[in-house]
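For this depiction, one protein chain was excluded, whereas all remaining protein chains were kept in their positions.
And now, chain A:
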Amino acid sequence: MTAGTNRTQAGKESDAGDGSKERGESQGSKGSQGAKGSQGSGGAAGTAGTAGAVATGRAAKIDRLAELTRRTGATVGNSLWKEAFRRLRSNRMAVIGAVVIALFVVVAVVGPWVTPYSPTAQTWRGEVLANQGKFVGARGENWFGLDHLGRDMFSRMLVGARQTLLVGVVSMLIGLLLGALIGTLSGAAVTLGGRAGRRIDTVVMRVIDILLSLPSLLLAVSIAAVMGQSLTTVMIAVGVVQIPVFARLLRGSMLAQGGADYVLAAKALGIRRKRIVLTQILPNSLSPVIVQATLSLATAIIEAAALSYLGLGNPDPAVPEWGVMLSQAQRFFDNAPMMAVYPAVGIIITALGFTLLGEAMREALDPKLRG
């Protein structure tokens, strides 16, 4: 009971407190105390506690309002990109995604220089007898254990991250750049090219449709089969699969924007067609493409892993890659499941990071949410 009274007093003091800095602190501590106090003591002390909470709640609300006014006051002259970025920053999913991606990139960049052991040296080969089902799991000197050839799994994971990032980024860029180029040409032709433009667009889009109708993995396998087994093949194969996606997306987006009033206004102003495409239509059509690029990084990494898993990846054993590691681990899955789990979890977390960021960007860039 005494504790309850003390707390109430503390609450009152904090209400009467003059410094606004203090208020924030006392608020924080009072929040938890107030809850306990009302539970334990009840009666008069509880009521007083509630009143105090209401008062501080109101003060917090006023502070919040002041904060909001300051913020809206500062948003004058902000472009839509800036505002989208501000929304993105306040989205927890986006922050988590960004942190995951940042970690992954850091690991990919510096990983090969900080590996505790060589990723290729079969240092502990003698301890691992794969043919007898004897494997070494996580231990003091090898954090992730050893693989079937006695190599340090942790070092291999670090080095493999770079390959995975490289495959993801390069293949996404192949798809993005070529797709965006085709999409822009087609979109520009159909919005500003008149009758001839529509013809061009029809032909281009039918070709893209054909590309799109092929199962993506099958297409990637065929490309890999034709070009032989290498990392470049994987990147091209995964990238080509993405081309129609980007092309269609950008074209559709440009078509939607092409009919907008501001494009008509630009025409009425006498702005040249090329400039209308570059300064008016394209900047307004990019949002879905940016989102798609982020999301497709995730799929690219997974597809690259899948191709490596199918044995189409980089055959060089000196360059570990998560997909290849996963593929190799499957033979020993019964005895050493962790050998598969590490690269798999790595791929999943990375893909998840890109997906989270992509989804958050989709929300941030959605014009319907524009305040």
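The working rule: contacts are C-beta pairs under 8 Å (C-beta built on N, C-alpha and C of every residue); 3 or more make two chains touch, one makes a residue touch a chain; residues count from 1.
Note that in this section contacts and distances are computed from a predicted model.
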Protein name, per the UniProt record, of whichever chain is missing from view ("Fatty acid desaturase family protein", "Heme exporter protein C", "ATP-binding cassette domain-containing protein" or "succinate dehydrogenase"): "ATP-binding cassette domain-containing protein"
Identified contact with the non-displayed chain, of A:215, A:283 or A:317: A:283
Contact set of chain A toward the excluded chain (per top definition): 75-81, 198, 202, 206, 260-262, 264-272, 275, 279-280, 283-284, 367, 370
